[in-house]
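Let me begin by handing over the structure; questions about it come next.
Then we have subunit A:
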Amino acid sequence: MQTHNYDVVIVGAGGAGMRAALESSARARTAVLSKLYPTRSHTGAAQGGMCAALANVEEDNWEWHTFDTVKGGDYLVDQDAAEVMAKEAIDAVLDLEKMGLPFNRTPEGRIDQRRFGGHTRNHGEAAVRRACYAADRTGHMILQTLYQQCVKNEVEFYNEFYVLDILLDSDLTAAEQPAAGAPVRVAGVVAYELATGEIHLFRATSVVLATGGAGKVFKTTSNAHTLTGDGMALALRAGLPLEDMEFFQFHPTGLAGLGILLSEAARGEGAILRNSEGERFMERYAPTIKDLAPRDIVARSMANEVREGRGCGPRKDYVLLDLTHLEPAHIEAKLPDITEFARTYLGIEPFTDPIPVYPTAHYAMGGVPTTIQAEVLRSNTDVVGGLFAAGEVACVSVHGSNRLGTNSLLDINVFGKRAGISAAAYAAEHEALELPEGPATRVVAELDRIRNAPDGEKVAELRQTLQETMDAHAQVFRTEESLTLALETVDDLRRRYRSIGVQDKGSTFNTDLLEAVELGFLLDLARVVVVGALARKESRGGHFREDFPKRDDDGFMYHTMAYARPAADGDTEITLDKKPVTVTRYQPMERKY
Partner candidate 1 sequence: MPEAPAGTLYRGREGMWSWVAHRVTGFLIFFFLLVHVLDTSLVRVSPEAYNAVIGTYKNPIMGLGEAGLVAAVVYHALNGVRVMLVDFWSRGTRYQRQMTWIVVALFVILMAGFLPVHLGNVFGGE
Partner candidate 2 sequence: MTATATSPDTSAAEVPTFDVTLRIRRFDPDAKAPVPYWQEFTVTAHGTDRVLDAMHKVKWELDGSLTFRRSCAHGVCGSDAMRINGVNRLACKTLLKDLAPHKPIVIEPIKGLTVVKDLVVDMDPFFASFREVMPFLITSGNTPSRERLQSPEQRARFDDTTKCILCAACTTSCPVFWTDGQYFGPAAIVNAHRFIFDSRDEGATQRLEVLNDSEGVWRCRTTFNCTDACPRGIEVTKAIAEVKRAMITRAI
């Protein structure tokens, strides 16, 4: 077992992780640990754009952007954080441009901007061009550009290292919690090297979590196989809370049956959703901005069309995204990749035929709660010294209950940068802690248990049941009944998981073993999602309860804080707490588009 010492350890090399690394490596000795080669991170899959009120093509300002973010998030957004993000957006985009990101350009040579769902001028008057983009490969360009800068600045990477535990100096998993205000600090992380099967200890003054999303909780998802919510689950297991996990975004336009994303940019460029009658049905649901309404509304409208029998195809289970009225040259220039996806995976020529689409699990609004300095919270008010989080793993709550398109690439840049600066600053002011006794015992025991389980439960089977259950019962439409069903299944799966086994017993590149570990993370997170969704008896943003179809500000205008606390049977149970929403200038109103 090797021990490494760093000032700052960053877990995850996606957009958030590398943006943090660029800041922190310039100020402190930094290591970036990633279970994938950095350029394989899922930020590279992001397509449509990253918004900032640059006003390059039409009048715009950060205040309107803030408002759209707050309204898009159905008023569950912490408005101080949204202000920070909207204000710093402009520099975030310009920073990337200066790093070399090849944005599309206006004829004057400035960064071009296009429309995106929920982004409007003057508080909802009309759609505004705010999304800066590079064709439909914006995320790819961001990921590549950040990696290029990391190469330039000689950032130290540990690639294909799985972080499997966060080490704190106090035990937060016990029923007995440290007193409010008592200092709790991070000491380092435990990582598993895929190539050798070796365990590495990383002792660090600051740790930044940037492990991305958890889309693999669901079956139909735009997320990568590797997006298994590791960071969130590790935090939960370390006794830290997760915030607003019941809010999961279902993106309207996933390729039907496959979940592969077709960016909202398609609709930004003029594509239209149609039902089996050829009707542009969004005119009924969002008369002002129609197909460019926020995602929760469009996804629900689509699901509703299908439910009411106006779906297309032999099983009437999808609607159509129509680009056929657009100039082929224009599509080719602005949306080359997604049209290729339609061709490759469905054999459809988007120039002449509409594309079958259906909502796909896309983005976790919730995550590890942080302050606007990216410090991780262990309660509503106390932070964990030296522990930071940014990106999809975190919940600063700029997205509230529904994220606007393009706000996530922005989030990872703004809060990734802040996390990097904060982590380096903390490391400059503090000495690293000694690692606790037997730092890797828990991880080693778990790995050994899985590896040595004779004839254990099969990973694939459990995972499939989990994902199908979540798709069936905790997706766009939810009810008390469906969620209860989902919870029972998840609990049962968690029991079965205790005797999970794998076939591959080797030490080199044992992905079989790691898939089993990842399944454990998914199960833990699914439980939090469902428990939170059961408790939230209202409909807001991405969370829609058919039995409570209205937003209920009196009863539920708060963030859910979920903790895993010891239960009587030796397992844990999820206990829920409330955290107030920060409101600065926008009082909740009814959300209409």
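For anyone wondering why these and not others, all candidates are chains of the complex that A comes from, given by their letters.
The definition used in the following text is that contacts are C-beta pairs under 8 Å (C-beta built on N, C-alpha and C of every residue); 3 or more make two chains touch, one makes a residue touch a chain; residues count from 1.
What you see is a predicted model, and the numbers here were worked out from it, not measured in a lab.
Engineer: Hey, among 1 or 2, which one's touching subunit A in this complex?
Structural biologist: Contact with subunit A is made by candidate 2.
Engineer: Candidate 2 touches which residues of subunit A in the complex?
Structural biologist: 36-37, 39-42, 44-45, 94, 97-100, 102-111, 134-135, 137, 140-141, 144, 148-149, 151-152, 195, 224-226, 256-258, 260, 313-314, 318, 337, 341, 343-349, 353-356, 458-460, 502-504, 506-512
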